[in-house]
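All protein chains but one are shown at their positions in the complex.
Entry: subunit A
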Amino acid sequence: MCFQQKMIHSLFLINCSGDIFLEKHWKSVVSQSVCDYFFEAQEKAIDVENVPPVISTPHHYLISIYRDKIFFVSVIQTEVPPLFVIEFLHRVADTFQDYFGECSETAIKDNVVIVYELLEEMLDNGFPLATESNILKELIKPPTILRSVVNSITGSSNVGDTLPTGQLSNIPWRRAGVKYTNNEAYFDVIEEIDAIIDKSGSTVFAEIQGVIDSCIKLSGMPDLSLSFMNPRLLDDVSFHPCIRFKRWESERVLSFIPPDGNFRLISYRVSSQNLVAIPVYVKHMISFKENTSSGRFDVTIGPKQNMGKTVEGVVMTVHMPKAVLNMNLTATQGSYTFDPVTKVLTWDVGKITPQKLPNLKGMVNLQSGAPKPEENPSLNIQFKIQQLAISGLKVNRLDMYGEKYKPFKGVKYITKAGKFQVRT
């Protein structure tokens, strides 16, 4: 009977303690026991989260993702591009996140009916059907506190009572008949710096990963064009499907009919190293002495050129070598903790004021007798700079066509540290 069944066959949601708390089958039922292969692989893996995403079993293939402490394990029977499944599973997780505010086991269990309805709509016969959050929200209303109260009184549920039109239109990501009293369009330009700074302070690698997240609340069918002062900065861009690729290609203008609500408009990369300004510098002195079973630790963080903006939310984490027993440090600013079990040193610095640079200094106690660590630990640094896109990207203007009203427009810039590592 089962002849050439493709794509996603079943989905199991498994929590960290190994309970299968939800299952959904799009074709005939696959027994839960198939998950045993997954558990087996989980045992073999070094840590629980590092299960190989693709597992081959005698009759099926299991493709899984790990998101927010839940394993999404899908059962596949035949050849399918693995990324297709992985990407889809992430889309499912995103949708849960979008609907319930969090993608947790409790949220899923509390809303199991909605979850089921969503899964039913998202996949037909194992092939993705409606994955756009706008369409789904039209089909199945997300739960709100008010609605759940109303529902429990009136006994209605969250299934949309009007049939959606979006899926039928040429613009599958936008629903028709959107109405707002306040028409607003907000864009957040968020950039993350990934960098590796070597011992001498020179940059080994630096790259900016940026995204523009949008929150669009506009009535009707607005057609927007967003232009940049310096679009050539963007090295490699990936687009939301709403963006007209050709306009970008020819004019470097983002032209699109936006989805309603929150969505990621583009993500981009600025990789040429000389363009990447590193906003902080770190002075460090870490050394271990073998004979005395101790070491010195001295780190100072300071701001570099960042256009007069303050660096804030600075946190430094260091994975100290195994031989480190304890650390006795003094911080001129903020507070530090050292976990002797995981050997992680965390220093919550806060805001950097250029007048008085934060410093963390003190002694390191090593296990006596153990050989001194060969390698100095790297410092991982997090920070945030408001009102600045470190790449220098600037939105020039936003124009709206197709609708008559005047929308309120806003752009916000934030720079954050991504994987920012300083070697010592």
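Worth pointing out:
Going forward, a contact is a pair of C-beta atoms (placed from the backbone, for glycine too) under 8 Å apart; a residue touches a chain by one contact, two chains touch by 3 or more; residues count from 1.
We adopt the following convention: contacts and distances are computed from a predicted model.
Considering only "AP-3 complex subunit beta", "Ubiquinone biosynthesis protein", "Propionyl-CoA carboxylase alpha chain, mitochondrial" or "Small ribosomal subunit protein mS23", the record for the omitted chain gives "AP-3 complex subunit beta", by its UniProt protein name. Within the whole complex, the absent chain has one touching residue among A:C242, A:V349 or A:A389, and that is A:C242. Listed residues A:G101, A:G177, A:P340 or A:G410: the one in touch with the omitted chain is A:G177. Residue A:N125 is the one among A:N125, A:S287, A:T353 or A:Q387 that touches the chain not shown.
Mapped onto subunit A, contacts with the missing chain fall at residues 1-7, 20-25, 27-29, 32, 52-54, 56, 61, 64-67, 76-84, 86-88, 90, 109-110, 112-113, 115-117, 120, 124-125, 127-129, 131, 152, 154-157, 159, 161, 163-172, 174-177, 198, 204-205, 209, 220-221, 223, 235-242, 244-246, 249-250, 257, 264, 267, 269, 321, 373-375, 401-402, 423.
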